[in-house]
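Let me begin by handing over the structure; questions about it come next.
Complex shown without one protein chain; remaining protein chains in place.
Just so it is clear, A and B label the chains in written order, and each chain counts residues from 1 on its own.
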Amino acid sequence: MRLLKYVLRDISRGRWVLLYFLFFFAVTEGLLFFTAGEAKTIVGLMNVVFLLIPLASIMFGTLHLHNSRDFIELILTQPVRRSTVFCALYLGVAIPFVCSFLLGVGIPAFIHAAAFSPAIVTLLTTGAALTFVFTSIAFYLGIVINDKAAGMGLAFILWLFFTVIYDGVLLVITVMFQDYPMEQPTIAMVILNPIDLARIAVMLTVDYAALMGYTGAVVQKFFGSGFGVMLSAMSLLLWIAIPFGVGLRSFNNKDW
Amino acid sequence: MIVIDHLTKRFGKHTVLNNLSLEFRPGTVTAIIGPNGSGKSTLMKCILGLVKPTEGSVVINGFNALTDVRCHADIGYMAQIARYPDNLKAREVIDMVKGLRERTADTSDTLINAFDLKPHLNKPMRTLSGGTRQKVGAVVALMFSPHSLLLDEPTAGLDPVASQQMKDQIEAAKIRGAAVIITSHIIAEIEELADRAVFLHEGMVIHEGSVSSIRQQLEVLR
Partner (left out) sequence: MALSTMIPTMMLAATLMVLVSMANAETIKVSKNGRFTSVRQAVSSSQRGDVVLVEPGVFIESNIVIKHPLELRGRKGAVIDGNNTPGTLISVESDSVLISDLELRNVAVSYVDDNAAIKIINSKHCEVLRCRILNGFFAIYLSNSEHCRVADNILKADKDFEMNSGNGIHCWTSKDVYVSGNIIEGHRDGIYFEFMNRGTVVGNTIRNNIRYGLHFMFSDSCSYNKNRFIHNGAGVAVMFTHYVQMMDNTFANNWGPTSYGLLLKEISDSHLSGNVFDRNSIAIHAEGAARILLEHNVFRNNGYALRLLGNCVETTVRDNTFEGNSFDVTTNSVNSQNTFINNYWSSYVGYDLNKDGIGDVPFHPVRLYSLLVEQVPSSVILMHTPFVNILDLAERVLPTVTPETLVDSKPRMSVPKQ
């Protein structure tokens, strides 16, 4: 993992990671400065975090893989296994982004003594998980799609899908089948989308007025249960592992 | 010693390398020439393990180059366009490759002096000119005195002094007993450096022999 050290160094010195950190720092500090860390603040922060993390991770990941082609060629001509190179590249991108997110949100939260509230802890954990998920997807795209513009375009479309379109489809389905008990299917669909999953997890911790009614109760009961937590964790892990695994396979078989 | 045996590479229906068999012996500089799209780069990449051939084998010093990355420890490669991580310093790129090779004995200091890279060592790669980056690439390729040396357009982008230095290094490698493969578009350079030339066209070797015979061949083609 000597390689990882150098990839980490490269990414950490880049301006994107710094900008990313500064952005989260400014947003969190701004929100916490003017309010007292109540539910509304957390929800506002959550909205920003869950929009930006997937976008930044998937776009930067795809872009970075394309921009690193020559470098990857150089590394592959060294006596290093391809899977080692892939892991180093992946972690080299994901870790700096996770860290600058954790610090960007964590430091202001710590200053305002909100760092250890369950909501912030959940936000940080799910945010970190989402970084890994979308970097994983980005790497898959970056390897499978050779054209940079097409890769970036698809990355953006995927982001749009996970943040907006998926929920639209979910809504259409709940409306279409409103005469049936839809709690289980909607929970299943929420589990399948990592962003929705993260959002529900944070909302449950702020005990926010949002999740009301019978559905809210069912959702709270499910995600409060050991089974629900396990299934959610499993979903996030699979969302990291599957694109990573498929990406790794393509990477190993790829002609450069 | 690099032995290529019945090497074929197809991208979909398109055949880029068609049943190639070639040997590159120690102490010999071989130039691979041919028009754009003739398969020069693909051939190089097959030898380097960057492209997985459809059929055939590549054996380097007894290692199966297609499955065994250990053979890379004794190969030096210099790419035509050198792009490196933007935020790493030249020194770090060199150190990184050393780390990956897990070898300490190297000639990097000599090479850094030879290519006059010292003033640039602590600058980030993104601030270096194309030529300077090319020099970093040369150091990386040459510093372990490998027994196989693959150089893609080695002098392109280099200033005359560095270009001459590069040629001297190739000569030295040959005398050391390395199998050297270069691609180039500059016939004069090929004549100056190479002992032998391989002319590729549409993935096949259409001529193989001394450089002068190639020259005649080229004139025929013209």
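Basically, a residue touches a chain if its C-beta (ideal position, glycine included) is under 8 Å from a C-beta of that chain, and two chains touch if they have at least 3 such contacts.
Computed from a predicted model, the values in this text were never measured in an experiment.
Considering the entire complex, the omitted chain makes contact with A.
Touching the missing chain, out of A:Leu18, A:Val164 or A:Leu237, is residue A:Val164.
Contact with the omitted chain, checked across A:Ile137, A:Met182 or A:Leu236, is made by A:Met182. Interface residues of chain A with the unshown chain, by the touch rule above, are 38-40, 43, 46-47, 51, 163-165, 167-168, 170-171, 174-175, 178, 182-183, 186-187, 190, 196, 199-200, 203, 208-217, 219.
By our rule, only the chains that are shown with their structure count from here on.
Interface of chain B with chain A (complex): residues 11, 45, 48-52, 69-73, 75, 77, 79, 81-88, 92, 96-97, 99-102, 124, 137, 140. Taken together, the chain A residues at the contact with chain B in this complex read 2-3, 6-7, 9-14, 67-71, 73-82, 253, 255-256.
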